[in-house]
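Before I ask anything, let me first share the structure, which is written out below as structure tokens.
Heads up, one of the protein chains got dropped from this complex, but the rest are sitting where they should.
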């Protein structure tokens, strides 16, 4: 199946029947009909439908090098600046559809997989089969438009040592417990596989140790498996929507990407799905040399821009509906958002303008502007949500539901809740959206998510700091200046 | 009925049967059994029970000047610093019980009413009956331990003018549409009467115009009425809890103070419940000269302190459970909270230390430290919530429910989710609390609420600025200094 | 004289002999030898020398359309993106020479004049002579490489009305007091003509009233005159350098751009130097339609970048010399600066990438990224200075002078003050630079200057806000989204 459509997406998920646990029960039946997943899956389906829609198809797919059939553009390894532009255009199309609210829009994982694939040679340094596995897996995903999630965060408890009855010491960290002719056997758990159960497969790669790198570390591996492999269980958090109504819960009813704790209990990963095994240094090099975080950041900044544009729209609309469009304090706040939008857009333009090829032939955007975006957005986003609250004030809380507008009190609501140039029903729709974005449980989770999207602050800071490999140039300017002064 | 207990509180509310609208339907039956109100009412009942509990009774009540029976201490007009200390001790007892999560803890409105009562003489300047009404109403509330809410925010739409069919121009602002022998007839709406339907009565006083003060302004009045008067309807927002479980939703299931839009449709307010009518200047003077905002701020800072202490506990417990108690970045963040707690406590101490009597014989705390607290807390509180998110990270999202801990996956949860010195079930309880405080829809509403609790920033700023009536003293220091330099 | 060199610059200033007042005395003799001006003038001379230096000449000049001789590139009206790139390259060359420390680097005013020139047609709407005057004046400046300053800020006192003895009311606002056959006669004062006395001429244009625009407003005009016209006096503030030593005062001894209060006392401005007279609307249109603030912002962002790069160099060098290059708290701070540098660079790239021609044939960079830079830099710059202080700590204060290093205590200084990989003398040079940048009176003035460089915050905010002319596009995204949800 080349670039799939929404129905194909849903059918495949519904058929897979992974072991999903929700509020203490294993979920049976079609996932796409379950209240906790149906809204999100329908949103995802709309994204996939765009791939086959005449308005977008040309901009969202390219001919498969294998079959010539249209496959998703996010799988394309960019070799020229034009490729980067094509990829960006496609990512923007999806981003503008989901307004940046989906962190796991399909292009996110497709891009990461493409990065690994482009550097597959590297994996062959250990064993040529690993390189081959990666190339084949990439092709498989591209040709079948596989939806992916990923997992790599070990639970905090994995840092504790446990004393067993027999006197041995054990940690609960995920690890390879056995290797046999069919593959490796893995046991452990990973936190926060977002959208783990509404995708086909999962890519697993816990970060390798940078301190005492080993060559046969049982905790170091990278592999990909279908979600329904025996021994895999998915524990979901609750759904964050207070109800189904799209009027009442315009975001939470349709964009809540379920986070899961994924459990591996003696899961057999077939050899042809293993990409890294035991080698800490290779694991670290794969990330660095494949430019994984650069390719991903290119996708992420498109999402940031779409989200900021949508937020700007919400804020401007609030100002309008409250007749505050020329209020100085409101203007100052919305202009903060405008400045951030201009900044993000400029960082994207600069990243593409400064792109250069790497040794694998990929055209790599300038990492510095991209990683700057990753540094600032975790502060920009919460501030934008704060601005919505500050401008909306009590109007973001006193928001009747659709049922209220269908009841006997409708005339009063119509009378008392109308806004500037907008009737009460439309104004309430806006403020319910503002609430769902910045105040509801869904909104709270989005804010938390953006704070940590590309890692803890210290990680993001360090990534950008170390990307400045020419620090001596800047110090040199000062030394030259001082030299001239003293001459 | 003197200081009431929880059962009495609930029974009275259940009997009153005001016209409450929830999700498009009028609520019938006992409010205390309705899913949207029962949690909150049970929490309130616990507060009232304290008044009659031997551990607290002496500190929470005083003998009624009328009957000698114990009545609620928050009704006490403070005449000495000792009275202030007694009031503060009582407010802290309640605050520590609800951890500052109830903005409409009974002492809040009781205090406001006491302020008006203490300045009742003022009302008599217009008409002695108004002063008398206030005194009698205060006594009625004190002796019957009436629960109050209040309303004063006109809907935004009240600023629009409407052209009627007959050519006349009308606004939907609340106003007196008729006066007759029985009372005044009021029509209009007020936003955000918090806890409007879980209290007995409502005090209504839209702010008077400071620009063109009138003497017979139909939009200017102050009165109090039972919630179930004919013509009053209450439109509720949705309940913010995702469920009933106290384990899963430790705050939202029990502390969600319902906000309401209250509609008045030709409501007859009896004359003996009218305190102000038409006189803008008197209305403004009542607030200023009764020290309404000082007395209230004394209650509010107690609540701030209780909430900050609870938040500090949550943060310290998170640090402990994640083994980050000696992590410098974590220490820096929690110390911010410590500094804010010390600041709030000191502002309270200073306010009481600097108290002085007003012309009505009330002992008034120093308003400056109190209004400083009102200025800083709207920034401090969101920052504390941010700190919870920054320290908790993904652990605040991946929080299984109680049902999960009762299911087949319990062993894995126990294994993978335990923390430092705390088992998985207890750690998850903590993180569910942290989530409900800082991320859930309930948490989001709390944050918004604190931002605006004592008014828009510009109002709070202005209040503090104008409390500095001795600005010339500070300028004088500079003039003296400059004079000496030039001498 | 085409593009001049340093000696020519100095000679012309020295010959002009304007009426300069410094510390209560009129300055006589050669300005270039006066302690308050010689350092700055020598720095400026170095800039002009670059224009004739073989390494830079091609990149700093272009052939005069009149004579074919090389003239300064900052006079070039850009008609293509290549022109913009050439202009930027030239501005960067100068910016990297003075490290952004000169707000009145010659390209700043040349650019502004070019903007007015490019829109000269507009001036002709009132009177064709005004358009002609502007064209001729521009050509004169370009062909003679005239150095310009400008003035437009009326003193605060100009807002007061004064009651004269004869009963008439007068304000001290600058105005045309007479028109005669030779020109207009102007009386008044302007604040803060930076570098007023180390340039050849001054461009004067007080902002026109936007509230009650008049057609014959005596306070509305624009003209340019030599600095030494009769009736013009320049009142200087003190020089901010504590001494002459370039080791001790690496910045203040050479980069202190003297600010002046310029007084006009019945100054006759010849008709051919008048560009606008009396017409408020035209005055406002000139700024808007000439894209004055866009062209200027293109120059300004180059300066911002040069200054940020230099500051980054200082900070990295401090980290190195204090062995803190791998200290997490230091890395976090310097990475803030890196992120700001990336942002500024990206805004510049985006502005040029998005350039489009205006109706006068000028290629105009995208104003949004440029005005975003103007909004953020007033906050970024003080923060960078704060970071220097936080990283440098007491080492930025305990900085011996060159004389100390030449005295008997040299051995001890060498011993106790050396840094990581750098001897005591060089380390002290660095910290004296850091001090002069972030702490000295010179540094303090630079910080204040950057806060207000492109106007008060509210002006800069408003400019960016109103540049978003497509706000409906953003609101439209939200309306579409809500429409879909409700469909």
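Letters A, B and C mark the chains in the order given here, with residues in each chain numbered from 1 onward.
Just so it is clear, a residue touches a chain if its C-beta (ideal position, glycine included) is under 8 Å from a C-beta of that chain, and two chains touch if they have at least 3 such contacts.
All figures in this text were calculated on a predicted structure; none of them were measured in a lab.
*Asks:* Which one touches the absent chain: B:92, B:312 or B:403?
*Replies:* Of the candidates B:92, B:312 or B:403, B:312 is in touch with the missing chain.
*Asks:* Could you please point out the chain B residues that touch the chain left off the display?
*Replies:* For chain B, the residues touching the absent chain are 96, 99, 246-247, 250, 254, 309-310, 312-314, 316-317, 320, 328, 331-332, 334-335, 338-339, 342-343, 345-347, 349-351, 353-354, 368-369, 372, 375-376, 426, 429-430, 433, 457-458, 461-462, 464-465, 468, 471, 474-479, 481-482, 485-486.
*Asks:* Could you please point out the chain C residues that touch the chain left off the display?
*Replies:* So the residues of chain C touching the missing chain come out as 21, 23-26, 153, 155-160, 172, 189, 191-192, 233, 235, 237-238, 240, 242-243, 248, 259, 261, 263, 265, 322-323, 329, 382, 386, 389-390, 393-409, 412-413, 415-420, 424, 435, 438-445, 447-449, 451-452, 456-458.
The rule is short, and it goes like this: only the chains that are shown with their structure count from here on.
*Asks:* So how far apart, in whole Å, are chain B and chain C when each is placed at the average of its C-alpha atoms?
*Replies:* That pair's centroid distance is 52 Å.
*Asks:* For chain A and chain C, let me know how many angstrom lie between their CA-based centres, rounded off.
*Replies:* 44
*Asks:* Between chain A and chain B, what is the separation of their C-alpha centroids in Å?
*Replies:* Roughly 40 Å separates the two chain centres.
*Asks:* Return the residues of chain B touching two or more other chains; collapse runs of consecutive numbers into ranges.
*Replies:* Not one residue in chain B touches at least two other chains.
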